[in-house]
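Structure incoming, see below.
Here the complex is missing one protein chain, while the rest keep their positions.
So, subunit A:
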Amino acid sequence: MTAVDTDRVAELDRREPLLAAEQVTMRFGGLVAVDSVDFRVYPGEIMGLIGPNGAGKTTFFNCLTGLYLPTSGRVLFDGSVLPPKPRRVVKAGMARTFQNIRLFANMTALENVMVGRYCRTSAGPFTSIIRGPKFRREEAETRARAQALLEFVGLDGTAESLARNLPYGDQRRLEIARALATDPKLLLLDEPTAGMNPQETRQAEELIFKIRDQGLAVVVIEHDMRFIFNLCDRVLCLVQGKALIEGTPHEVQSDPRVIEAYIGKGPETDEAAQTDGHHDEQQEA
């Protein structure tokens, strides 16, 4: 399995990165939240971003999505620097979900996804009022696309329910559908399994694989180690704003420094063996 992973990574490395963070540093006053981090995401791979609380994951995430302008270094998406405006970033092809679900609670599931199409449509007020051909074409396309995406994430039965009435797991999936509606090349998921039960987590995992199979790159921030190590092609571990290690899940999880960062110093071999054991169990199951 490890061999396959490395082959895959090696193959990816020869391609142009979709997203490249070069020596990104973010300072807030005296605090260095992110310190010279390099980060590459290639098309069609799932990249994990892990780190203990306060490691600067969210800050780094915000640098990637253009919410913050890095103090130094730069972020290249598809070869160009992103403008620091969320909607331009979306237009460029990067979509995100939120750690604490931020759906449009009082809109239906279908409408939520249709909002995601906003940046890919351009019908103005005039054509909307006279119901011109452009409006009708776009509206039909938007509706069909939104319906298809709901089916894709497995929510086709709930198109007309209000977002706030959906079960928790469905809300997470709806958020992903909404993000996918913006036609992204890269999808950033901020803790997609927070608060989920094991079954829902497994469904989320399948969904993310399905998205990857569509040719999208996915970046996942997560606390759930098992989830990350099952899912990702490569993992970056941030600790205190610094990139501790980047590599395949196997490399990362067996690295003593990662274990130390998470659990603290101890009889290292034991801890490593334990984590490994868990991981294998999961694989077999």
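Just so it is clear, contacts are C-beta pairs under 8 Å (C-beta built on N, C-alpha and C of every residue); 3 or more make two chains touch, one makes a residue touch a chain; residues count from 1.
Everything below uses one rule, namely that contacts and distances are computed from a predicted model.
A single chain of the complex does not appear, and UniProt lists its protein name as "Branched-chain amino acid transport system permease protein", one of "Branched-chain amino acid transport system permease protein", "Ger(X)C family spore germination protein", "Cytochrome c oxidase subunit 3" or "ABC transporter domain-containing protein". From the set A:Tyr118, A:Tyr168 or A:Phe209, the residue in touch with the chain omitted from the display is A:Tyr118, counting the whole complex. Shown as candidates are A:Val32, A:Leu162, A:Ala194 or A:Ile245; the residue that touches the absent chain is A:Leu162.
In the complete assembly, the contact with the undisplayed chain comes from A:Ala179, out of A:Leu19, A:Ala55, A:Leu155 or A:Ala179. When the omitted chain is restored, the residue from A:Arg15, A:Arg131, A:Lys210 or A:Arg257 that touches it is A:Arg131.
Subunit A meets the missing chain through residues 65, 86-87, 90-91, 95-96, 98, 102-107, 111, 114-121, 123, 125, 128-129, 131, 135, 138-139, 142, 162, 164-165, 178-179, 182.
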